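One protein chain omitted, others in place.
Right after this comes chain A.
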């Protein structure tokens, strides 16, 4: 079993640069959109993977983020609303030599496409899903999304949204995902590290990217990034602390996880992050530190990264195990079946 998500993808014979991954299309997101930073980071990151450019396929759904494939000079399809994971599943199953990406948004992935997202994660098809979460519908001009906070006033919720939002990381962990991470558009270094790790993971990698929509939901993540906010950076093998070590995450005797002042607790109580834990409950508990309303506190980093056979590899193995060398003869034999009879001209 190959362990890298890039295992069967041919390597580039010459070094590639960000420019090689930049298409000739004029980028048409709104000025100040978080998508620009994600695109630029992605293009640079792709060049560092050293794989052949023609072996990358990006499939998107519908929404602002789903314009992404047009701007990256690889193979790509801008498909239909919510269905990108399903289409990408067909691509990945057919071709082990392709590096498959899905670019989607909170509405695309979690609302209309929720079913496909959930099942892609469950199957663990070898692909990476980038979920641009701006907590709003942008392309349709500002309706609340499945990640909008309760009470959100939008064009379709003038009296405030009544829907409980999804936490995409919790959802992915619950859907048996083998790689789940969160990063943020404004931190290029963190974004690069997470995207690289996601690409290298074999199976479905889900990366939630906090992305600012300056037009319809400006500053949705501003508090989080500001002086009052707290980004809790998860680092594998290290105790979960933040605020320069002033705060930490502890596991209480009843099993619950909560934030505490480091000075007030015993060091043994502090949760040590282990992204490779087979049991997903600690990763899930960490995901619940994200606030559902106005974001002041959220963990970022890799929540979960566990080895699990990827579905497409297993499908190909099943076929390879029984596939007959002489296909023409095998087909003739299949078509004839076990019971035939001869008719003479009568």
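One rule holds for everything that comes next: a residue touches a chain if its C-beta (ideal position, glycine included) is under 8 Å from a C-beta of that chain, and two chains touch if they have at least 3 such contacts; residues count from 1.
The criterion applied here is as follows: contacts and distances are computed from a predicted model.
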item: Listed names "Spore gernimation protein GerC", "2-oxoacid:acceptor oxidoreductase subunit alpha", "ATP-binding cassette domain-containing protein" or "Amino acid ABC transporter permease", matching UniProt entry of the absent chain; value: "2-oxoacid:acceptor oxidoreductase subunit alpha"
item: Which of A:119, A:188, A:251 or A:288 contacts the chain that the document leaves out; value: A:119
item: Touching residues on chain A - with respect to the absent chain; value: 23, 25, 52-57, 59-60, 62, 69-70, 73-80, 83, 85-91, 93-95, 97-98, 115-116, 118-119, 315-316, 318-319, 321-324, 327-328, 330-332, 334-337, 339-346
